[in-house]
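Sharing a structure with you now.
All protein chains but one are shown at their positions in the complex.
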Amino acid sequence: MPTTHRFEPTHYHITIGTHEPVLRIAPGDTVVTSTADSGGRDRDLKNVSPPGNPQTGPFFVEGAERGDVLAVRFDRIAPNRPQAVTSAYVSYSVVDPQFVTRFPVDRGRIQWHVDVARGVATPEGPEALKGKLEVPLDPMLGCFGVAPDRGQAISCSTSGPYGGNMDYNGFRQGATIYLPVFVEGALFHLGDGHATQGDGEITGNGTEISMDVTFTAWIHRKNKPIGWPRAEDAEFLMAAGNARPLDQALQHATTELLKWLEEDYGLDYSAASVMLGQCIKYDVGNVFDPAYTMVAKVAKKYLEPFKRS
Amino acid sequence: MPTTHRFEPTHYHITIGTHEPVLRIAPGDTVVTSTADSGGRDRDLKNVSPPGNPQTGPFFVEGAERGDVLAVRFDRIAPNRPQAVTSAYVSYSVVDPQFVTRFPVDRGRIQWHVDVARGVATPEGPEALKGKLEVPLDPMLGCFGVAPDRGQAISCSTSGPYGGNMDYNGFRQGATIYLPVFVEGALFHLGDGHATQGDGEITGNGTEISMDVTFTAWIHRKNKPIGWPRAEDAEFLMAAGNARPLDQALQHATTELLKWLEEDYGLDYSAASVMLGQCIKYDVGNVFDPAYTMVAKVAKKYLEPFKRS
Amino acid sequence: MPTTHRFEPTHYHITIGTHEPVLRIAPGDTVVTSTADSGGRDRDLKNVSPPGNPQTGPFFVEGAERGDVLAVRFDRIAPNRPQAVTSAYVSYSVVDPQFVTRFPVDRGRIQWHVDVARGVATPEGPEALKGKLEVPLDPMLGCFGVAPDRGQAISCSTSGPYGGNMDYNGFRQGATIYLPVFVEGALFHLGDGHATQGDGEITGNGTEISMDVTFTAWIHRKNKPIGWPRAEDAEFLMAAGNARPLDQALQHATTELLKWLEEDYGLDYSAASVMLGQCIKYDVGNVFDPAYTMVAKVAKKYLEPFKRS
Partner (left out) sequence: MPTTHRFEPTHYHITIGTHEPVLRIAPGDTVVTSTADSGGRDRDLKNVSPPGNPQTGPFFVEGAERGDVLAVRFDRIAPNRPQAVTSAYVSYSVVDPQFVTRFPVDRGRIQWHVDVARGVATPEGPEALKGKLEVPLDPMLGCFGVAPDRGQAISCSTSGPYGGNMDYNGFRQGATIYLPVFVEGALFHLGDGHATQGDGEITGNGTEISMDVTFTAWIHRKNKPIGWPRAEDAEFLMAAGNARPLDQALQHATTELLKWLEEDYGLDYSAASVMLGQCIKYDVGNVFDPAYTMVAKVAKKYLEPFKRS
């Protein structure tokens, strides 16, 4: 019978790798925990880690083995303090090279007020925006994943097949993520909460904030690996590709979605192509890191006539 | 007083360039016309042009001069026959290179039935999809634009600052497009109708179909050029960048949107960055052609407190 | 019997397209002519054209038809004045985005002295280089090509299968270029001479100069098209790909070279792969324009055992 664990982190990792697990859980168990913000500050604004998307965990899921697929449902992602921060300018990576000269070399930072009761975030600068911009809260986790292949430990400023810093605003409360398992126990890490975030994380951040997070993990399938993170919510099936250029991330995501429709819905590549050609949606994750993220998705309503295996 | 012109095309162009105008219109005039499908077939399935997104026009807008911005509102885009066609497989450009070997070399075509009364398109193949897929109609124009700079004539299979084959499903009925003017009269071309199209035009086509199109054109502003196509509809401001890789298209689009917010809403680059960082959306146009298309957009509701100049 | 024509240009084109020929020549004929510099100045520094790599020509080669391959040998490329110019900084496109802020917004220009007798070019600035840098002359043409497909006229600031602004320093005196023919007479254009140029044309220019050029053109083969420009000199077979990103240009060039070894030397794709895997060289052309250029080449000595068909 599933257990609910409460886990308060005492240390964090700035790589995703085969680190010592902080907790062992059974498949189906739920974990109530918290994450520091990307700069390493907790709910009390105390510095608890070096910056760089510090991760809570890893959590060892019993029975998970290389070749399996881990499922993690984000049951709750909730900002646990009112202070957040973003950059004051968009990143060098998202504007024309010659346009960069219009920005100051020191790009600066903007404080935000996150009002969970009203469900909005408001910037405290620059002057022109004061009192004039309210962004609806849509909390998400920018960086999470499982220990990667080959014994690697990879910086939380990038991403790959194992997850990582994807900064996709669709990885929100209610979404279930599917990740390929490379090591025994999968070793799930999570962090980098954003109270809000536009597509692309174009300033290099969302409204960076510490979070209370509740998740439930289980083994989605045994010994039938996937190539890239998959996810679903009430409305969509999603597949994420992580690479540069964005073209290659899109190729990974589209390929993974085609494979999913073939594996679980029996649609061969032509049938899946004909459907996706008219129905696919793409969402842009991070276009700031060494690897960019593209998500390919399709509404589940189109798949209803095709029984899921 | 604005005039409504009816123009029935008798020939088409497969480049966008400084071609002889088919009609001269005054700013504010409306044109009721039609487009052939991308393969050069009209409403009666008669071959009226070589294939390659043949364009109706060009239309000469009186008073438009180099440096101005032309506005074109798509008042009506309506399929004028029930037959459409798509490819049977996604393009080489959107899947992993090694995945391409899973597809037949001859990729084949799929017929679709477009039912305007019911508002849906249904494929007539492959077998697995028959009777099981209905896609809501959302008619759009994949390729349109003005004569480009330097006396160029550019194939309708690509795109640039002047527009071209962008295949963005947001360029639908009700949208107003803003295009930089390079030559006297602007010389507006249009064609390549799709009854439906997923993001990215990943099979290399939407449901390709001939259209009845009504548009209204005017000079949006004088001697204050823009860098890339802009557009708006009831909900969004949009800017399109056309280039490869997709990263560069995204840079063009984001830069253009930042400039727009500065020019028309008085938001300096920091204020615009802070807003867009949490509010921007990206949509993927064509990822099939020599130039890919990325659209950066922001909901107009965020701009309400900032008076439009 | 081949004829030698002397042709002094009286006008220039800043697109490559289906323009009125300036001269009709028979296959095997030689043309002695000249080119203006990229800024439109001739041997006397007189402005004879708008800037933008103005082209001499086009030359109509009798008998050349769509599907054929045109050969052009550069018999002589010789600077015809001592004054040349370059930019004072490398392009935005070749440095890290954040590094761009180290450069002045107005990048400035540097005059060079081209000493044909001594065979060197020397910059007249900046101060630090005066009297300390001599670059051996290695004259080349940065931009040349034939009229492209579909009736296009394409700006001389970019490139494609038809040639264009490739800025490859291997296209020097003594090289023979093979170009796909798209229109009757091929319509060969040439211009954009550089007295010297590093790889990549990273300042956006070589030492820009007017040239005396002698070339000989013939029909290399009938009705057996090529996909991209090919070339050869005493030492190498070369194939050029033009696209962005550079990865795609490399793909075009490598594919074209594989096809060449198969067509003319009977090496199937595995044999050609095994040879090229250990013997291929890549050279970087333009990394400044909308399309970048990559050249794949192989030393002819490796092909001696394989009889050329």
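The chains carry the letters A, B and C, assigned in the order they are written, with residues numbered from 1 in each.
By our rule, contacts are C-beta pairs under 8 Å (C-beta built on N, C-alpha and C of every residue); 3 or more make two chains touch, one makes a residue touch a chain.
Source: prediction; values computed, not measured.
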Subject >> Residue of C:Gln83, C:Gln173 or C:Thr196 in touch with the missing chain, whole complex considered >> reply: C:Thr196
Original post:
Out of C:Val31, C:Ala121 or C:Met211, which is the one that touches the chain we can't see?
Top reply: C:Ala121
Original post:
In the complete assembly, which of B:Thr10, B:Gln98 or B:Ser309 touches the absent chain?
Top reply: B:Gln98
Original post:
For chain B, which residues reach the chain that was dropped from this view?
Top reply: 92-93, 97-98, 100-101, 103, 105, 245
**OP:** For chain A, enumerate the residues touching the unshown chain of the complex.
**Re:** 14-15, 17, 52, 149-155, 243-245, 248, 290
Original post:
If you put the missing chain back, which residues of chain C would it touch?
Top reply: 86-90, 93-97, 99, 102-103, 108, 110, 121, 123, 125-126, 128-129, 132-133, 135, 196-203, 205-207, 244-247, 250-252, 254-255, 258, 266-271, 273-284, 287, 292, 302, 305-306
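In this section, only the chains that are shown with their structure count from here on.
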Original post:
Taking all residue numbers at the chain A/chain C interface, are over half used by both copies (same) or under half (different)?
Top reply: same
Original post:
Through what angle, to the nearest 5 degrees, does chain A rotate to match chain B on its C-alpha atoms?
Top reply: 180
**OP:** Could you put a whole-Å number on the gap between the CA centroids of chain B and chain C?
**Re:** 34
Subject >> Whole-Å gap separating chain A and chain B, where each centre is the average of the chain's CA atoms >> reply: 32
Original post:
Do you know which chain C residues sit against two or more other chains?
Top reply: 245
